[in-house]
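Before we start, here is the structure in question, set down as structure tokens.
Left out: one protein chain. Kept in place: all the others.
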Amino acid sequence: MTDVHRPAPAPARPAATREAAPDVTLRAHGVSLGYDGRRVIDGLDLELPAGSVTAIVGPNACGKSTLLRGLARLHPLDGGSVTLGGEDVGALSRKELAKRVGVLPQSSIAPDGVRVAELVARGRYPHQGWFGRHSSTDDGAVLRALEATGVADLADRPVAELSGGQRQRVWIAMVLAQETDIVLLDEPTTYLDLAHQVDLLDLLTELNRTHGTTVVMVLHELNLAARYADHLVVMSAGQVVAEGRPGDVLTAASVHAAFGLRARVVPDPVSGTPLVVPLGRTHDGATT
Amino acid sequence: MTAELAARPAAPGLPADPVATLRHRRRRRLALVVATLAVLLVAMATLALTLGEASLAPGRALAALFGAGSDADVFVVHRLRLPRIETAVLAGASFGLAGALFQTTLRNPLASPDILGIASGASLGAVTAMLVLGLTGLAVSGAAFAGALVVALLIWLFAWRQGLHSIRFVLVGVGFAYLCSSLLAWLLASVEIRAAQSALVWTVGSVADVRGADLVTFAVAALVLGAGVALASRWQGPLALGDDNARALGVPVDAARVTSLLLAVGLVGVATSFVGPLAFVALVAPAIARRLLDDGGAALVVSVLTGALLVLAADVVGQHLLFGVEAPTGIVTGLIGAPYLLWLLATDRRKALA
Partner (left out) sequence: MSATTDVAPRPAAALVARRTRGRLLVVAATVAVLAVVVVASLALGVRDIDVATVWQALTHPVAGNVDHDVVRDQRVPRTLVGLAAGTALGIAGTLVQGVTRNPIADPGLLGLNSGASLAVVVAVSMLGVSSPLGFVWFAFAGTAAAALLVFSIGSGQPVKLALVGATVTALITPLITLVLLRDPEAFNMYRFWAVGSLTGRGMETITVLWPFVAVGVVLAGALAHRLSMLALGDDVASALGQRVGVTRGLAAVAVILLAGTATALAGPIALVGLAVPHAARRLVGTDYRWIVPLTAVLGPVMLLGADVIGRLVLPHSELEAGVVAAAIGAPVLVAVARGKTVAGV
């Protein structure tokens, strides 16, 4: 499980745009997490390869969001440590960490009347002093984030008036405005229809391919995860059941182990990645 | 049972019908809570009968209650102590029920007549009648009732916008609470000190002086409103799930909310006009009741009992146990109820409180 495959069709990544990119490999060493004394994750080891798109999947309540929150230090570790490029994340100040790791949690609130450009500009917080003076560097970062997510035209609109898909793009723009080399997203496609899910995952892939941004996301939708992830982590009951290239990891056996779901795994006719076709009590595949 | 459910293998160790089991368990808990509160209420009432300037042993007090014993005993029990107990129970039950209705209908644990300005509206009405118009007696009660009703109506008028939105109702209500208490403070400061003092006493509330015909009127009004609540109570469960869900379950949401609030305002108005605004009984009693029952429901019946018990206990404590002086009931309800609720809040680790 330790061999990490580079994504096969990875297009030439203009890694040269960043000179001497810092190592942003995020590692969990024996990490334990829980709520009010109830352990959700116990002694978990994990390595999230730098420069790739990693998707964490698993059934409800398997601890995947908790893990992401633990990696981002939004949830205190009960044990173990998290390192970023070999450096203990716990030793960094919050602000220092926020300059290097961008996080989009699920529980984000857009205040009444806030406008797109304002919300995105708040992503510059870790780079600003106490009074948050806006510099031209900040303007540039905000503009780049707006354009990268395709919401520059909406800059003046109140966030509350946007559609769900647009709103999610704006939140991602806010994280991008942080200008970190690694971005963690907790179920970024929730509440989006299929078209907008695909659109959003395309956007994240483009960010990875053109800027070399390391993307780590918790996803619900297995088939989209398999298609878009370079590296797939399957979790169940607080444990990593399997990890590696989606083609190697996502099998009928691993799906059953993690989800308790009988399924057939066939090649995706479009991308060649594994496609999980669930079986059920009423459709057990026997008739086809 | 559908085929799908039948096809599922029965989970080992689970009883045959978990739904029924849960229902039975809930019912047992409700019965247990109700029975315990009822026993406590009877015990407290007995205690209230025995305590006083002429203290009676429980046996003598009970005998007098049923007409046996000396004339003096019968007089003390029937003329002095019983009306006070009945008033306390009626007032507590009314406030408790009204608070529970407010809180479930508006889906906000803070929604009580104290916070929403209805209690201060009643106080303002009564104090205005006393200090500005120079009225006394029943007229003051009428003014209190009118004050509560006017404030409720105003809140409603201003909060209504394509239906009755609960957050709007609370926000507008808080505004009126502040406005009324500000005007009240100003009235108290702008009159002669003696008048201000008697008005202050009224704003605290006491169950000491309701008897005879007044008591009968109070009881009839409270029972009629209570019966109305019983009829409207079947809406409370669906309403707690949110407007859309309630509509989907066939509840006429706006009508249900308006009816429930009217009944609640009626209860508060009636109780306040007879005993004054007993502080925070309507806030505290339902909060305690919900935690005792712990089933996410409206806890209407239990709120009636916790309210009654709270006020009766407060009256007993206020008469006999506090600093050697007699304290009006309204002071003690706050002093007993609030610390208990605080303790519940402090030990409550759960996130959701609504």
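Labels A and B are assigned to the chains in the order they are written; within every chain, residues are numbered from 1.
In this text, a residue touches a chain if its C-beta (ideal position, glycine included) is under 8 Å from a C-beta of that chain, and two chains touch if they have at least 3 such contacts.
Keep in mind it's a predicted model, so treat the numbers as computed, not measured.
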item: Touch partners, limited to displayed chains, of the chain removed from view; value: A, B
item: Chain not shown: contacting residue from B:Leu51, B:Leu179 or B:Leu241; value: B:Leu179
item: Selected from B:Arg168, B:Arg211, B:Arg247 or B:His320 as touching the chain missing from the view; value: B:Arg168
item: Given B:Thr21, B:Ser70 or B:Gln197, the one touching the chain that is not displayed; value: B:Gln197
item: Identified contact with the non-displayed chain, of A:Ala148, A:Ala229, A:Ala242 or A:Ala258; value: A:Ala148
item: Sites on chain A contacted by the missing partner chain, in the whole complex; value: 17, 69, 72-74, 93-99, 102-115, 117-123, 125-126, 128, 130-132, 134, 136, 139-140, 142-144, 146-148, 152, 155-156, 160, 178, 210
item: Where the unshown chain meets chain B, residue by residue; value: 108-110, 114-115, 158-159, 161, 165, 167-168, 170-172, 174-176, 178-179, 181-183, 185-186, 188-189, 193, 196-197, 200-201, 203-204, 279-280, 283-284, 287, 325, 327-328, 330-335, 337-339, 341-342, 345-346, 348, 351, 353-354
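To be clear about the criterion, only the chains that are shown with their structure count from here on.
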item: Intercentroid distance (Cα basis), chain B paired with chain A, Å; value: 51
